[in-house]
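Chains shown are a subset, placed as in the full complex.
For reference, chains read A and B in written order, and residue numbers begin at 1 within each chain.
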């Protein structure tokens, strides 16, 4: 932590402030320059109250130097983390994961049919929503507990592990038996009550980046999970909100190399929500693989024109098959496989 | 709802699509123009599946015409709503509400002292956090249930109604006895599980705008509360996330006139979180009152330099007193009182 003093600060003031700061068990090193005085703090500055120091009338600004995430930080854990979501299905190795399925579970017939098709094309996990957070209270809210049962049936039929979104800490026990990986949606990335309780489990958590959260905040939310003891965290970039209105969100493709550099956690990409429209899924998915993503989450529907939600961005079986073929070529070009 | 067809769409295709659409009990009016064909839908288009229609290969775009919020819409309810949070303390009338207090409750002495001081200066409600959502799991998380008790004590001593943030649906009963108005924080504006359950109560809810949510999404979250039967909703603008890094957030002052025009609900402003630093609170608060806000939520602390959270943006007793004096003058200039 670096404290930048105002030019008007006297040497006495700086020394007194330095002594004051050392009560937090850090060492304060003042540097006196022409026109600039800074105090460099050395030690564990986690306890230092930045806000309080900003009240000092001679303090101009304070800059944090250390990244605030520890358990998720690659500096503390140089090797890539691989998260196993089921026997033989890992996220983070040379083989990319593809989690595919509908936005919402609609019926047993639908979810089993989709599971079989995506499995036949090479998907190794089934996605599908039972509880659907929707902007409008008047939109379809998901089949909820029934949807969870249907996902489990699809799992029993195909063996595909199930990834599904949880929105309420009260549902953890219910989900624990019926899915293989919790999904925390973008709108809940900073629902810390939910994160804290999921951190108490040991089941993998797919954490989606909030649509207006920085990468540092994203890693801090991963840190909430890990601080509870659950290190099975998969990061998922799914597009951010910008001024551009043509696309539903703007896929932040640079998040892939940045998150991989800052953290040891695996990083996947959801091209369906990023673009918001079916014809963007394939190019964005290829870009994600080329940029180094560890996998993809893709919406696929048996009949997108009649889907109960997100029909516009779902792939048909045919377009999913084509997308998988082109992804295999790009994966091979970057030394990975699907 | 307006469907814009591609120039390649044939008259037969448009007519078939129109018949298809009328299954949703709306009337479809095709308009054939040179270079442009549109279909105007008349009736209750709530059931029409926009996403499904976007899959039609001859559909270019679809535009929603009706605002999706109904209960919160001023068109349905032209008169201003006034929300009573306690006997004699209303939000939405000619007298502005000032909710003041610390970011976090820290001790009985602290909260009672602050409550007395802000009351003496004209505040008519006490704010204070018991559960504190923090970006870092390593930061102070609030006194939680004990904090709620202390807020209630401050209420018993001063009579000020208490506004405090709730972050978990499981806490509703606990809060119901100890506060006069639930606060839903910016990060939980789209925590629909929480909104649905608060909608089942009849206690006022202060709903903060998410830091990256549009005004329409904000009103849709109010709609979640109202659809459950709870019409006692107060909207609070608290700054949005933009590319500008100097300020913690960018106060969207235009949200005040816009929300007041679109909705009948009262609108207040939180200048403390918007600016993120104490010296911006007074100018932003004055701007809010001048723009037509129905009140303010302001952080005040007995000793900001030692506050456990948000010390940088809290006012001292002295600066709060000065701010209140200047606000009285601006309020009078726009025909309101404090």
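Following the convention adopted for this analysis, a residue touches a chain if its C-beta (ideal position, glycine included) is under 8 Å from a C-beta of that chain, and two chains touch if they have at least 3 such contacts.
As the structure is a computational prediction, the values presented were derived from the model and not from experiment.
What's in place is 2 chains of the same protein, and the file's complete complex has 4 copies in all.
Here is the rule we go by: only the chains that are shown with their structure count from here on.
Chain A meets chain B in the complex at residues 46, 49-56, 68, 133-138, 167-170, 187-188, 190-193, 196, 211-212, 217, 220, 223-224, 227, 241, 277-278, 304-307, 309-313.
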